[in-house]
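Take this structure, written in structure tokens, and hold onto it; I'll ask about it next.
For this view, one protein chain was removed and the others were kept in their places.
Note that the chains take the letters A, B and C in the order they are written out, and that residue 1 is the start of every chain.
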């Protein structure tokens, strides 16, 4: 992901990136496209594919969603049996086409392309050092550091240089590296971000989540292990563990919010874990109410769990619109809660006069929940009880989740009662950290730093993230979509 | 709607068109745009807006969804305090930009624009007669007939000519007519299609459903009455009933499938009626099962009603993707049920080993239900019980619903047992006609011709719809999106 | 051409439209495209092609030049062995895609397309009458009147109705009419505008000028005669003269300015006639000077004639840029004669200290010549003698030439001496009317109304052209290129 991203946020956490790789699958780019389409929820800012026909790499990337970026003609040009694809998350402002992944680099080892999910914690420091030594950077994406480290490595083989480079970076990376003749899949030693291996006919598939296997009729084989490097070559597949082992730190937020409910993540079914979080929440934070409702679509499963466990009827009190497209123009006279209205509408005949449990997956700034509460009140809701199917989010993430800085996290700076008043609701309660981790099973294997503040890998000393803006000294004017 | 549409269908019935009108509202086009956005579910083929600044009309229309067709710059050019907007339904092949509504016509009365929801049953006959008399048609849309009848009317005022023209057409029309200085809103004497009146500050709003009022903070005032003509002029509003009264025939399919669950339609809450249909279905057609699930998103509310009434746990056994965009390219090696896979994925951890009730709103061809059943089987479902929250659909609609021709309606040509076998499910049952109409309240006010075959207005004798293809003698090559 | 056009002008007269037709030529649209490309100088506002495969018509038109409007893909869709093409002239403001020709009309005779070069003098009157009778017009192009007259004709065959309609219009028309099975080529009884017949392998070609035959390797056969109607059908070609004969009135401006110098027009070589105009000018209006120069590119041939006859050396004192594209943005600080500078640059080393004869083809407003004179002075020209290879232009054209209204024609309102002073030149002289017509050979066959004021066909009484603006009551917002 881009080093500039940690400072931005738009109301909800937003996973950085989905990745897909194919090896020895005819028309690999077409499958990569479908896989990336299935992972669209992991990033909607840009989409890109690089393919290989065994001799050259072919690349196309664009701003926007997979289905808008690629056309039949472009896929036809992405020839070959190997391919990697990447979805980048959506932000405002400093999003540039030249930061779209997979990034391509040409070095003394020849051409390569990288698709990266995660965030390197010492990228800034490494970049400054490399620039002092005479390297010219092409993007503001942390991933590029890996290419420069390889180019300057004393190792003479591509693979050794790749291991050498990765040994110097810290943080989170589920990484696909494509050369004209090989595909590498690597998961960092902590295993922060998911990466699964599947089989498609005679070939192989890699993906962030299993839903990308399902769409192309590929079979799930297993997850890559933390610290594992798989190398796919015409001569066969090799598995290595070239890095110093670390404590496993799977991102629990994948279960709370990010992953699709139809995926297996870290080998476990997201739907069932999320449903259990809702059930546990009903037990830990019961409420007397006429109905339980979700904030569609992200808390749908947790709300079902809550309703089932509590015995309170489940209803859709809000309708969500899925058509939101280009920037919307508000007329001069302000429309009340304009942004929320484009996305949600309360159903008066459902909520009027009712006491309601609203289940949501997490609270960041609290602004969306506040608007929804207001909407429900205006539609006549008598009581509103907000139940959050995770603990209070109090800390930023350095490993690839776009969580706001601490001062913008309402739970980091306000008491439960203050938040309740801000949201304008009758009661507010969270799921406990222990219960969340138990629902996720095997509690000690997770990173829950955004809730607990316990970071498995520290951010580099001396790095002031706000300095990173200085990377944008050349403003490239790009076509609007 | 286009006269050519009755022959096409793509797996689900598809409402023809949503309409919005604004009168004496500053930046009327911006509000028309938001209203049309809220009605996007009623038509996604094309979108258009015509505005008036009191002197001239300004028009823009394009293929695709509202949010893709309009940009800030285009809205800026649509000046004035009066505006009408139109969403046209989505079909393949013969969709042409020149058929996009609102259509514009210039006659001896000056310029006018028409936005029409519904279908005229004698349009073909009228068109043939007008062509014989020397009229040149610009579109293949039935609505254009109204303009030609006006132009040839012996009446000398615009309004009298409009009444004269509408007195000659038969069938369904909720119609908005904009001139530089006036806005007319008319609902046909049967009242087939909905049309509501709302208030926005000092001005007025018209819309197919109330969800278009909600998004712009307008207040619902009342439904137009069947046969009512509202005329908005600077000098005031006038209500008239200039047509021969007819038996009221509200389209019951608005409740079964079309309207948004957060709308009031024909003055009644869609959500509650649809929920009750699900409850009645549970009583009429119970099933022994482990879980109830909807086919998202259209049968979500009916499934909730079924689950609540039956006491069987409600689960999301299918995930639906909302990202589908441009034509998808399937790789050479066929992917099993490719089209359905782009839209749905079954959740194995939910359905495996389970006996399932799948609630759907209606069955047309049965192809989608068959694919979903196959998906659920492959994910391990033990038993599948399909329950349809409406009676068997056996007849085409002549009033603006895109229902397939009779030979393609599976219930028109096959027995219940044959359909069950075709779908590959364990049991299949429908809601009864009586129960559906009772759920919709005031049963005698409805048209349920697609279920019962009892048509309130007959299609013109001698009209063979397949002849209408001859309208397309000039193939206009248009830009692809 | 559009009835609204007579009021607009941009510094130079501008021919309305080039037309091309093909019959029984495989891939007719491709040849039509090349022919229209060769006639690009006759109109650069829009370009369109309609083809027929014997059953249907296929149409595409767009704003801009032929080579920008058409792509390989679009030409591929324009199937069939018959085609007509049209270039429309370039104006500002009220240019609309819906006015692009060939226009298509669907009537009781089925579909047809019309491509028209020329201007009908009673179009306005006819249109008002037709609108009163209930006709709805689609464009603001005078040509559309022909279609409505046909639709309302009492004749029952297409061809008889076409003759009936054309018998009612007056003015100038070289016209191509395409139906699915036939192609008609008609030249009005005065023969104002050119139209030639050529042969291409087994098929036939029609074009405004012979340069459109040259580019596709077609052979020139002959000009159509004034009043002649050629009908091409699968069964053969027929020539008829169905209209009342009139005095022949060939447009002499084709020789003065419009036609390409490599064309035969009215059967005569444009280059040689234009060269002779220059020679006669040298004899009628000699000058003592160091060099003769043209205003490139339009007066190049006349200037060569002048130089040869006078014995004064010929030089290129101005360079003309051919790259002008989209609107140019002038910085805030005004650039001296910005518009002229984008097009011309004087060559100081050629003109400095010299006495110069500048030969131009005609003077309309005089603004361009004034700017060029200023440019030459600033580059150091000692004396400037302007010589115009035609008589003073004093009258508007009603037959299809975009000449400014009389009050903007400098020669209509100012004396020779006043014009000379306005241009800022040392001497100014014109070619005489007699000499121009003699150079054009067969003087009595020409219309020279723009010079002499003698109109072969009067403009309709009571028609005030400025009223025609009222046609634009609906402003269609179109995509910018």
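Just so it is clear, a contact is a pair of C-beta atoms (placed from the backbone, for glycine too) under 8 Å apart; a residue touches a chain by one contact, two chains touch by 3 or more.
All figures in this text were calculated on a predicted structure; none of them were measured in a lab.
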- Message: Under the definition given at the start, what are the shown partners of the omitted chain?
- Response: A, C
- Item | Omitted-chain contact residue, chosen from A:72, A:106 or A:238 | A:106
- From the listed residues C:79, C:160, C:225 or C:342, report the one that touches the chain absent from this view. C:342
- Could you please point out the chain C residues that touch the chain left off the display? 26-27, 30-31, 33-34, 37-38, 40, 65-68, 71-72, 75, 201, 211, 214-217, 260-262, 269, 271-272, 300-301, 304, 308, 313-316, 319, 321-333, 335-336, 341-342, 345-350
- Task: Could I get the residues of chain A that touch the absent chain, sorted low to high?
- Result: 50, 56-60, 74, 77-78, 104-108, 110-111, 113, 131-138, 147-148, 151-153, 180, 471-477
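Everything below uses one rule, namely that only the chains that are shown with their structure count from here on.
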- Using mean CA coordinates as chain centres, what's the chain A-chain C distance in Å? 61
- Item | Centre distance in Å when chain B and chain C are each reduced to the mean of their C-alpha atoms | 49
- Note on the structure: chain A and chain B have mean C-alpha positions lying a whole-number Å distance apart equal to 37
- For chain C, residue numbers touching 2 or more other chains are none
